[in-house]
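A single protein chain has been omitted; all remaining protein chains appear in their positions.
Order of writing sets the chain letters: A, B and C. Residues in each chain are counted from 1.
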Amino acid sequence: MLGSGFIGRFYAESILGQRSQDKVVSIYARREESAKKFAADYGCSHWATDMEKVIAHPEVDVVCIALPNNLHEAAVMLCCKHKKAVITTKPLGRNAAEAKRMLEAVEAAGIFNGYLEDLVYTPKFLKALDSVKNGALGRILWAKSRETHPGPHSEWFWDIEQAGGGCILDLGCHCVEIARSFIGKDIKPMEVMCWADTQVKPIDAEDHAIGLVKYENGAIGQFEVSWTFRGGMDLRDEVMGTEGTIWINSFLRTGFEMFTTGKGADYVAEKAESNTGWLFPVGDEVNDLGYNHMFTDMFRSIEKGSTPKETFYDGYVVNSILDAAYRSAKSKLWEPVKLDIWRGRTGVSKDSHLTEYDADHYLVKEEVTHYGAKKVILKNKTTGRISEQTIN
Amino acid sequence: MLGSGFIGRFYAESILGQRSQDKVVSIYARREESAKKFAADYGCSHWATDMEKVIAHPEVDVVCIALPNNLHEAAVMLCCKHKKAVITTKPLGRNAAEAKRMLEAVEAAGIFNGYLEDLVYTPKFLKALDSVKNGALGRILWAKSRETHPGPHSEWFWDIEQAGGGCILDLGCHCVEIARSFIGKDIKPMEVMCWADTQVKPIDAEDHAIGLVKYENGAIGQFEVSWTFRGGMDLRDEVMGTEGTIWINSFLRTGFEMFTTGKGADYVAEKAESNTGWLFPVGDEVNDLGYNHMFTDMFRSIEKGSTPKETFYDGYVVNSILDAAYRSAKSKLWEPVKLDIWRGRTGVSKDSHLTEYDADHYLVKEEVTHYGAKKVILKNKTTGRISEQTIN
Amino acid sequence: MLGSGFIGRFYAESILGQRSQDKVVSIYARREESAKKFAADYGCSHWATDMEKVIAHPEVDVVCIALPNNLHEAAVMLCCKHKKAVITTKPLGRNAAEAKRMLEAVEAAGIFNGYLEDLVYTPKFLKALDSVKNGALGRILWAKSRETHPGPHSEWFWDIEQAGGGCILDLGCHCVEIARSFIGKDIKPMEVMCWADTQVKPIDAEDHAIGLVKYENGAIGQFEVSWTFRGGMDLRDEVMGTEGTIWINSFLRTGFEMFTTGKGADYVAEKAESNTGWLFPVGDEVNDLGYNHMFTDMFRSIEKGSTPKETFYDGYVVNSILDAAYRSAKSKLWEPVKLDIWRGRTGVSKDSHLTEYDADHYLVKEEVTHYGAKKVILKNKTTGRISEQTIN
Partner (left out) sequence: MLGSGFIGRFYAESILGQRSQDKVVSIYARREESAKKFAADYGCSHWATDMEKVIAHPEVDVVCIALPNNLHEAAVMLCCKHKKAVITTKPLGRNAAEAKRMLEAVEAAGIFNGYLEDLVYTPKFLKALDSVKNGALGRILWAKSRETHPGPHSEWFWDIEQAGGGCILDLGCHCVEIARSFIGKDIKPMEVMCWADTQVKPIDAEDHAIGLVKYENGAIGQFEVSWTFRGGMDLRDEVMGTEGTIWINSFLRTGFEMFTTGKGADYVAEKAESNTGWLFPVGDEVNDLGYNHMFTDMFRSIEKGSTPKETFYDGYVVNSILDAAYRSAKSKLWEPVKLDIWRGRTGVSKDSHLTEYDADHYLVKEEVTHYGAKKVILKNKTTGRISEQTIN
């Protein structure tokens, strides 16, 4: 494990708790005291403040990178050098250039690479994706993901040099991969429009942003991200298809509600803002945020020699989309997604939106009126005229 | 009452049901049979297929326009001619040019003018707006409104010539006025970015759109509108402020849930898609969609000689914002909102986002850690360096 | 208006706000200063500390009793004497004996009598009741109503002599009438089992109770009432029928959610417990709690000379059920509901629960298995043997 901070600890808890057979052998942290504390808490037999020692340690089979964004590339390069399987926290790089170098390096080295995008591994997301793939929603038209909260815990997030960006990079990476998964990971993202601003925090990066991602088949992805939200952590996905709708709430409204006057309450949930009044805890954060299913996929894939659901390639695609978002926030234009490497389909055209009614008409709408009659609204194929017809 | 369709009937029910003292005296409809039926249903003593006869009728004090968009202007001009108070359904015009002509005409004629934007009169909205004005949310950063459903009932909506546009005009007019109200009706809307597409319906207008409206004080308004949504009518508003959050669900999730196998069920709600399985009715649509409070405001204002909350001026501002949205959907650029007439504040600058911590630092974040310690993240005013400090 | 307290003010707001044509002419309060303040707030031209003066006042057409429970009977008797229409807050009496005397008196005097049970007039309840009557839920099996909050506002509620009881009388009267309405007001309530205790408050009456009311047709009503609930006012109804389910939440979860850090927030809702954190306001309390529809029914009935939905007779039936609940709480037995006056059906037998499958079998259950097969579970009519059969 590289990194002993908030996310490193979350990872360790999932790794140790889930399969009962995986161990955190060694921990790297910049400060000795952090490394020692982590080692003690999670039973690591080895620790170091020199990253390469941990990576090279003979008992280490898989390197898990839980470091600030600016340190991912160097860590990945060391894994390549020592031919160790590597799994990396999100986002993969601070930008697509970094991500591309990492992707090319791990593939050249022939090592296992996994991208730790936990939010496409939550139980709700997995079930929703199954439904979408089974066609329950028909053709996907729009997929939105929203992640907003009052800001991250660790100081490095707030430093644009280390983090590489603000909430777009920190939270948008989740949202982009969620929407992309619903729309189809083989469908090419074409261009991005993004608004971003620093509305509340005294920082150089953005603390609030909204973006649209246009896909080659005409579907639209949307992300809403913020470090200025009040009320806890808002994690919601919405999907619209021609035949249905999905709404997922992953954190603040999950069927668990508690009111307390505050005598005796303690830590409730990640990023909750208070511990009195109405609170909305999550049953099992490590599971419900996807960590368990994610590590299971990673470790089973390593064992089987197969490819996990999320690889460095996915991380690279996400970084490319976010780069376009950053360019758009500045240029105020729809910016193309620049993908030097694209392994999905190309030339996918937009589906027709013309539903045949009869030889002369398209069907606009069919409905049952108040009076119980069935009514159709039609469009004449040649004249374009709209007309209404009641059917008994 | 001009117009005997879906919305005319909704209006009549609210007008007759609410104050028990207002009457629908006369009804205009294009077809005689519609006019007669409406007159019978709502007890009108007079009807005509000539619009001017209804407007000029001596017992008519207030003309209520519930006509297709392309007929608003002609109807308003007749009200000016006959000096009758006029209240008009939304949107005011098909575009800002029409709206401006109507605004100027009613003001020149000196007649009472009301803009029937019901969704800023819903009980939830009114209470939420009070909270916002009282400061419960601090400075408003973002206000979103979403209205999506499977498409309107009447055929003219689907004809771009009569309607003037698609779901942006039909539904976006609500969303824009809702967001504008939360942000402040005296704050100038500056520019608009909008994505729009015809994804499902065989029509010339857009059936799905998402837009962002930037205000002079840095706040952002957002609208999400669609005629392709499946599952009923989705009416939700969300507001983020520096001190709080508001989420309003006005239709599909209001604390009323019903499951039925389908024996005996009948009409459940406007734009519901089925009458079996889980259904989500609204208690009292006419009240919960704001019609009652809207007509009460209109009639009391007429009686008192005062100005209602929503006037033709508001309708004109909304049309101007929507015009910018349509231009943006085509140009793919942020388009300026062109307001020849602006009666709010100007030169409002963005609020500072720098919170003083001490002489040398700004405060980035304050939080209580897992361990119960209080932690602050600070930014040095001169060096910009981010640091973390634990306080006991 | 008799009584200037919390409920008197709520009534006045509804009466003045709703139809715009009704006035509160005169107010009685025990203390002069209360009477004067109320008169000033609601524009009453007359006030008195002598109840009879208000009742006898020539401009008073309808007397609205909003007094502590122990004063209802005397007030009603004065209305009879002066032949004034009377509407009375809930419960009608402190017990069935009082209620019966009032019922007999108003009927002997031939005056209009209305029972102000607002919660069977909420928009959600009215729509739900329509669905139930239309058969959407099939045969009703169970109807539960729950009202719990942290206790009433006025001191007299806590004094068992004035109030006549605790939360059973104060809140149970609502719940009993709600369940009775869903099950059918013509179906006779037969017996009651009730648990009650004083768990938290230093009072002589009960502060928490749960009761079951058995109806002649086998349906069961349930009430859950408490003055010890924390978190606001919990108002929920649930109905189960052979063909469906209804869940109504009338107060704490109605699609309006607000988080605030507390700067600037003010009064949020009746019986809310805090004004920071997550809050759940109601859009329009006076409407959503049923006051508007209730007074409209009362006044229209008076104007038309018809009977309102809720009369003293209903109040008497409710008191009789609550009397049985109090007896049961003491005796720990199912206690019969003693109804000297019963105007509904009698001898209604329980519906059969035997669904014919074929000549030899009853149908227990029909379902689709994981594997897509249709399966029936049957019971042999003669042997009683249960068997399973798969159908293609």
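Here is the rule we go by: a residue touches a chain if its C-beta (ideal position, glycine included) is under 8 Å from a C-beta of that chain, and two chains touch if they have at least 3 such contacts.
These figures come from a predicted structure and were not determined experimentally.
Asker: Which one, C:Pro91, C:Pro123, C:Pro189 or C:Gly244, makes contact with the chain that was left out?
Answerer: Result: among the candidates, C:Gly244 touches the missing chain.
Asker: Just to verify: which one of A:Leu67, A:Ile187, A:Val200 or A:Ile246 makes contact with the chain not shown?
Answerer: Result: among the candidates, A:Ile246 touches the missing chain.
Asker: For a quick check of understanding: of A:Thr122, A:Thr198 or A:Ser301, which residue touches the chain that isn't displayed?
Answerer: Looking across A:Thr122, A:Thr198 or A:Ser301, the contact with the absent chain belongs to A:Thr122.
Asker: Please identify, in ascending order, the residues of chain C that touch the omitted chain?
Answerer: So the residues of chain C touching the unseen chain are 141-142, 148, 150-151, 153-156, 158-159, 193, 195, 197-204, 207-208, 210, 212, 214, 218, 220, 222, 226, 228-231, 240-245, 267, 332-334, 353-355, 362-365, 367, 369-370, 377, 379, 384-388.
Asker: On chain A, where is the contact patch with the chain that was removed from view?
Answerer: Output for chain A: 18-21, 122-128, 131, 134-138, 243-250, 253-266, 281-284, 287-288, 296.
Asker: Touching the absent chain: which residues on chain B qualify?
Answerer: Given the touch definition above, chain B has residues 230-232, 259-261, 273-274, 276-280 touching the missing chain.
As a working rule, only the chains that are shown with their structure count from here on.
Asker: Quick one: compare the interface residues of chain A with those of chain B and tell me same or different, with half as the dividing line.
Answerer: Counting shared over all numbers used gives more than one half: same.
Asker: Whole-Å distance, chain A centre to chain C centre, using C-alpha means?
Answerer: 49
Asker: Can you list every residue of chain B that touches 2 or more other chains, as numbers and ranges?
Answerer: Only 243-245 qualify.
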